[in-house]
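Presented below is the structure to which this report refers.
As you look at this complex, bear in mind that one protein chain is not there, while each of the others sits in place.
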Amino acid sequence: MPGTYLLLAIALIVAAALGIAMVVGAYVLGPKKPSRHKEAPYECGMTPVGGARERFPIRFYVVAMLFIVFDVETVFLYPWAATFADGSRAQKLFLLGEMGVFVAILIVAYVYILGTKALDWGPEHVDGRRVEPGVLDRRPPIMFGNETSNGVNLSQTVVSDRHSMSSSRD
Amino acid sequence: MSGSSRFIADLSALYPALALIGASGLILLVMPFLRRCGGNSGSATISGLGVLAALALLIRLPGEGFGATLFAETLVTDSLSTASAFVLLLSGLLAVLIAQSYLKVREIDEPEYYAILLLSMAGAYLMLLANDLLILFLGLELMSFGFYAMAGFARRDGRSGEAALKYFLTGAFASALFLYGIMLIYGVSASTEFAKIQSAVAHGALHTPMGLAGMILIIAGLGFKVAAVPFHQWAPDVYEGAPTSATAFLAATAKIGAFVGLIRVLDVFAGGSQTLIPMLRVLAIATMIYGNLVAIAQTNVKRMLGYSAVAHAGYLLAAMVCVAMHYEGTAGARTNTAAMSASVFYLLAYALAGFGAFGVLAYLSSRDKDVQTLDDLRGLVQRDAPSGYALILFMLSLAGIPATVGFIGKWQIFYAVLIGGDMTLAVTIALTSAMGAYYYLRVVWYAAFESASGPDAPRQVGLTGAGLTVFVSAFATLLLGIVPGLLTGFLQVVK
Partner (left out) sequence: MILPVPTAHYMALSVLIFCCGAFGVATRRNPIVMLMCIELMLNAANLGFVALGRHFGDTGGQMLAIFVMAVAAGEVAIGLAIIVALFRTRETIDVDRVDSLRL
């Protein structure tokens, strides 16, 4: 029995040591030339357009909630499939019917979701006017920076920054 | 009989639940259509018909199948399940009626309310038939999910959302306790079936720490759902904040589901542990005293009824003590069945009085005025005699005054406790009932003898759903209070 935990402990130690070694190694060995742009949050190589802690449109939450529920329902397919494999022909027919009922209930919920337009993402039309969804709303500029820089508004200084980057080297 | 034909035969016990779920699904499917032409009355009609169909299917259930276990021992149909299902569906009908007019005048025009109400009832129905801890858990959750959502339906009223959040957090916590208790009991009996747990209990499973902890957690989880002290904190907030129609529904249904579940669980645990009866006794006495004591200080009627619900949970817990008593021979069985029958009858009496009282509040409410304080009821008898007298009747029934159904219910519990030989409990019931009479009679005083403070807010007139609820409840409260024999036979629980 102790052997079980010994293996587990070894795996944990190796994993932890490897992770720590990589970070520490990079820190010790790597050359450091900090600049304002390098220290800005990484956003897929693009210039950041806002802070990471901001409010998301409610639709994200709605879709996330619906996803969780429908996702977890599929877990019932596994025990059903395990039972289905061992059944006789008549039993299989019966089990198929049962799964049909199960799926039908899910479809009722799905039809309801479609009916309430919970999954509609496109622009809405209010009084005949096209209204862009909240994701694309313009937000107030967010100031970036740390203790050393004076704070720079990246969302407004994009053009001039690019210009200065190409002309002068930091 | 082959598996599938056995399945079809067993399914008949679930027809009432299927009718409820079917009506719920129908409402969801035709939702866009319902919304276009006044969602409220259309969905109220569908759900009312669904509940009526469920009642008809329940009454048509074949009688010879009593005590039969279904679906591989997971469900049972016996006199307890049938009698309590009758009470449940009756209160479901009143819940639909009360919602029809309350949601209309308060402009909460959401057909989803009815769909959720029906699903919640289906969950409670499942609890009544449970013969397996897993089924009991699933029914409890299905029922509670509906309650959480319904408590938050008045979205313009911030208190409603707050009530929903509080109810959800405490309810989900209670469910987690209940589930963990199930896991521990599974650990000592290797099964969640009641019959197998019972045989494990007979072999001393509850004497192990694991079994004892499991038992305590299961009782605590159900205690949360019925608002037993010390698990009662959510009750007054939720009763006050939830829309009146939802309050009426969850007050009755949560008690029916959770207490029948408790009866089944205690029936299994009876005699297995020395701590069981003292624990239940402390719960019952604390709940009776606390609920009645704090209710005295309330000026909001909904909140007062919330504490009163705690007190009534205490009386029912007193009956649970007798259910948990375990004697050899016929005398013990007599105590047990007397307590079970008394509980079912008491649940009916409580549901009628509760729906009636909340029905009066809903009936008096209008678009701009949600009636819920004592001041709102000032001089009600002069302003609107029928609803005033009905309110007085319901208060007397809740207080347990003779000639109302509440008296019969309380007397039955008192009688069961007496033949169980528990004098402390009997004395507590008598004393706390006298205490409770004070705050119920204060409502009567405000309605009958104070003069109205101002002119009435304009409200819906004519026969509304809430008016019908009040009428039906008042009629049944009086009729069963004078001739209880009409239903005592039907609600009798036999073993």
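In this document, chain identifiers A and B correspond to the written order of the chains, with residue numbering beginning at 1 in each.
Rule of thumb we're sticking to: a contact is a pair of C-beta atoms (placed from the backbone, for glycine too) under 8 Å apart; a residue touches a chain by one contact, two chains touch by 3 or more.
No experiment lies behind these values; they were computed from the predicted model shown.
**Student:** Out of B:Gly152, B:Gly272, B:Gly291 or B:Gly388, which residue would touch the omitted chain in the full complex?
**Tutor:** Of the candidates B:Gly152, B:Gly272, B:Gly291 or B:Gly388, B:Gly152 is in touch with the missing chain.
**Student:** For the chain not shown, which residue from B:Pro32, B:Gly187, B:Gly271 or B:Gly332 touches it across the whole complex?
**Tutor:** B:Gly187
**Student:** Could I get the residues of subunit B that touch the absent chain, sorted low to high?
**Tutor:** 134, 137-138, 141, 145, 148-149, 152, 155-156, 158-159, 161-166, 168-169, 172-173, 175-177, 179-180, 182-184, 186-187, 190-192, 233, 236-237, 240-241
**Student:** On subunit A, where is the contact patch with the chain that was removed from view?
**Tutor:** 1, 3-5, 7, 58, 61-62, 64-66, 68-69, 71-73, 75-76, 78-79
Simple rule for what comes next: only the chains that are shown with their structure count from here on.
**Student:** Averaging only over C-alpha atoms, locate the centres of subunit A and subunit B and give their separation in whole Å.
**Tutor:** Chain centroid spacing, subunit A to subunit B, equals 42 Å.
**Student:** So in the complex, which bits of subunit A are touching subunit B?
**Tutor:** 90-91, 94, 105, 108-109, 111-112, 115-116
**Student:** Touching residues of subunit B toward subunit A in the complex: what are they?
**Tutor:** Spelled out, the residues of subunit B in touch with subunit A are 2-4, 7, 25, 28-29, 31-32.
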